[in-house]
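Some notes on the structure that comes next.
Only one protein chain is missing; all other protein chains are in place.
Just so it is clear, A and B label the chains in written order, and each chain counts residues from 1 on its own.
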């Protein structure tokens, strides 16, 4: 009977570790955009973080398979772990494309968007740190929604500008993809927020 | 105890209001395509409708947080509200891109696709109006699936034609994006239909 509390604690610990890893990757992407040099190396480092996070995700699923009593619904634990995984997959996808497409310098909008992603991942991490007691979660979720809206506006305008300014079709297509992936990353953060909101809804 | 019925009624009312707003935006998009003028103003109006719908979505989530007994599963209420929100986000995304990309005239296929979206949103609204008794929901869901298939065929053919006809890479990419977003909107309508189908499955 005494195992109940430790079990719960372990799930929260694992989610905090996963969210910390996602946040670390978001920071690395923002740093890459701000100091745009050694792109291959920095992208490879983000790939390493993704692999580390994958191990945590598998730990969560594994633990789920071997735990009878969980702090909240099994399917929500599963959905949250997958959604956090998706955010990091997208962060890695942006970094790897900057390297693969041989992008030699980034625009102001890329710096803005990576900064928004870093903030959204920070808010996700805070929300997850408050899952034990469900206090203040809402404010972080609202923050993530605002950040997603902001990213949407920036990437739309940046894409529209591309149509006006890009001289070469390769450049237009590459950049449209980069902006699209950056925006998709904030969409994924919003998915995490929606899952967290759903968990709050069920458990309060 | 007597609060049970009013509570339920209120959720249905809110979903009907949200579906009505989505339908209104779909109508506005279809009107924009048919009478393609004052694009900036019309796109801005759709943005206003989106903001109004957002308030209803938040009302639903808020109400969900403060209600103990709900007419169907809390997670389904949450999923349905989010999915309706996604449809309107995409409708607004199409309108805003027509304006942002400085598209000066629309094709016959855009008119067809916006008309299909309007019909699908009308069917969603009807299905939601029948959620109180679950009668006739299936026929609306079948209708939405048919409309999605139709949209798929039109947008694929239109995209294939683009590859043959577009003289300029900017035009090709812009139009491919517009067709893609229009198709994605009908995919989102199908997601709503799938969620409604799931609710019917659980509650009948």
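We take it that a residue touches a chain if its C-beta (ideal position, glycine included) is under 8 Å from a C-beta of that chain, and two chains touch if they have at least 3 such contacts.
Just so it is clear, the structure is predicted and the values come from calculations on it, not from any experiment.
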Missing-chain contact, candidates B:99, B:113, B:173 or B:192, resolves to B:173
In the whole complex, of B:34, B:55, B:108 or B:156, the residue touching the missing chain would be B:156
Residue list for subunit A contacting the dropped chain reads 61, 64-65, 74-75, 78-79, 82, 96-97, 100-101, 169-170, 173-174
Missing-chain contacts on subunit B, rising order, are 156-157, 159-160, 163, 166, 169, 172-173, 176, 194, 197-198, 200-202, 204
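The rule we apply is simple: only the chains that are shown with their structure count from here on.
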For the pair subunit A and subunit B, the C-alpha centroid-to-centroid distance in angstrom is 26
